[in-house]
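What follows is a short report on a single structure.
Apart from one protein chain that is not included, each protein chain of the complex appears where it belongs.
Every chain is named by a letter (A and B) in the order it is written, and numbering of its residues begins at 1.
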Amino acid sequence: MRRTIPLILTFCVGMYPIFAFFVPHRVVTNINQNLDTYLVIVAAFALPLGVVNLVMSNINKIKKKDKGWFYSVVLIAGLCLMAFYGIMGGDQGFHAHFQWMFENAVSPLQATMFSLLAFYVASAAYRAFRARNVEATVLLIAAIVVMLGRIPIGDMITGGRLTPISEWLMTKPNAAAQRGIIIGAALGAASMQIRVILGIEQTYLGSGKD
Amino acid sequence: MAPFGIPIGVWINAFLTICILSFLYKDNPFFRFAESLFAGMSLGYYIGIVTENTLKPNLFRPMINDFWGNHNFLLVIPMILGVMLYFRYIRKIAWLARIALAVYIGYYVGVYLMQKLHGDILFQARDTIVPLTMGGIEAVWNVVIIVGVFSVLVYFYFSAEHKGALGRVSRVGIWFLMISFGASFGYTIMARISLLMGRFSFLVNTWVRPMISG
Partner (left out) sequence: MKIQKLLYIDRRIIYLLVAIGALIPIIRPIGLPVVPSAPVQGLFERVEELEPGDAVMLSFDYGPSSEPELNPMSAAIMRHLFMREVRVMVVAIFPLGGVQIAIREVARITSEFDLEYGVDYVNLGYKDGGQAPMKAMGVSIQDVFPADVETTPTEGMPIVEDVRNYGDIEVVITLATGIIGEWWANLVNAQFGVDVAVGCTAVSAPKYYAYLRSGQMIQRGLQ
């Protein structure tokens, strides 16, 4: 029972957008529109779900004074500070402190964390990027042509000769390969979604037997 | 407060940037401090925007301002479903969370199914299966596209061993994939370097230069 009802619900709610797609009658569309707008709200509740787990595990770490507990304090403090001003809001939209903390803390932290990848990708390329066989050579040449064909200095070096080759690589062989990947991945995703709607795939409901 | 004429926000910004970059030398307490702060503030930020931009305007305000008008009382349904998701943390009623989860997953699965079948497969296939009557070089390029798409799909067909004709076609698929991965790699390098330059540009132009020029 505790499993059957959710499975029936998944089937009904999952089938509705498909039904609405093929039957664009006013009544059907209205219900579908309500479903869409309600799901905006449900998604707003659903997405911070992980926060609960993270907070509980970090509070446990602080309680037990585990190794690195100080960093858990930093994490919880950052979370509380940001969430407090976020929930409080301002007279006109976001609280000024919320916007300030975003600009001066969240933004540089996120941007710098991602910018580290520049170093790693360069280091990895330096060590691994070698023409070991025909396929690797094709990859290497495509990467170089695309890079030189896309930057102004590449135009200067090659007199603009690589730009059309690079454009051809992107719009023909690359687009063909990406199209193959898109179709293949879409077929895989669609089959998984059909399994979920039909109740064959149930892992999202958890492993409990009841 | 503005030490050396630089706003305090810029100092904090620069300090946190250097804390993260310090990891390149080796793991250290400054990096771990910044990393934990990043995780905490990102989640706090997320709670903030969810509340301010979705829950308040779409749920709380309509219900508080005019509960019975404009069918706002129906908003109780998504609110209950949303709250039910958190029942998973209360052992006795944890199973009720599955009902909310079923609606949430069911909806996105249905939407995504149409998005993939209609928006991806049909549109991409329609543009691949085209008559070769346009003549000239475009017809040749369309053959390239058809060969590329078909051979890549064959490469991803795992229900039979890639031997004989199947093996040869899938090998052509590998070549197409390698060109595409090479292009992706080239683009990725350029993208990552541009992110790094964004941070360096901040450090040099917003923090150091104004400090030197006073």
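Note that in this section a residue touches a chain if its C-beta (ideal position, glycine included) is under 8 Å from a C-beta of that chain, and two chains touch if they have at least 3 such contacts.
As the structure is a prediction and not an experimental result, all values here were calculated from the model.
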Worksheet item: Just one of A:Leu140, A:Leu162, A:Ile182 or A:Leu205 touches the chain that is missing; which is it?
Response: A:Ile182
Fill in: Where the unshown chain meets chain A, residue by residue
17, 21, 29, 33, 36-37, 39-44, 47, 89, 92-94, 99, 102-103, 106-108, 110-111, 113-115, 118-119, 122-123, 126-127, 150, 152-153, 155-156, 163, 167, 170-171, 174-175, 178-179, 181-182
Practice prompt. Spell out the interface residues on chain B facing the chain that's missing from view.
Written response: 24-25, 42, 45-46, 49-50, 53-54, 56-58, 61-62, 107-108, 111-112, 114-116, 118-120, 122-124, 126-127, 145, 180, 183-184, 187-188, 190-191, 193-198, 200-201, 204-205
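In the analysis below, only the chains that are shown with their structure count from here on.
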Discussion item. Roughly how far is chain A from chain B, centre to centre by C-alpha average, rounded to an integer in Å?
Written reply: 3
Worksheet item: Where on chain A is chain B touching in the complex?
Response: 2-3, 5-7, 9-18, 21, 34-35, 37-52, 54, 68, 71-72, 74-87, 89, 93-94, 98, 100-119, 121-122, 125, 135-136, 138-147, 150-151, 169-170, 172-184, 186-187, 189-190, 193-194, 196-197, 204-206, 208, 210
Worksheet item: In their shared complex, at which residues does chain B touch chain A?
Response: 9-10, 12-14, 16-17, 20-21, 23-24, 32-52, 54-56, 58-59, 74-75, 77-79, 81-83, 85-86, 89, 95, 98-114, 116-118, 120-121, 124-125, 127-128, 141, 144-153, 155-156, 173-183, 185-190, 192-193, 195-196, 198-199, 202
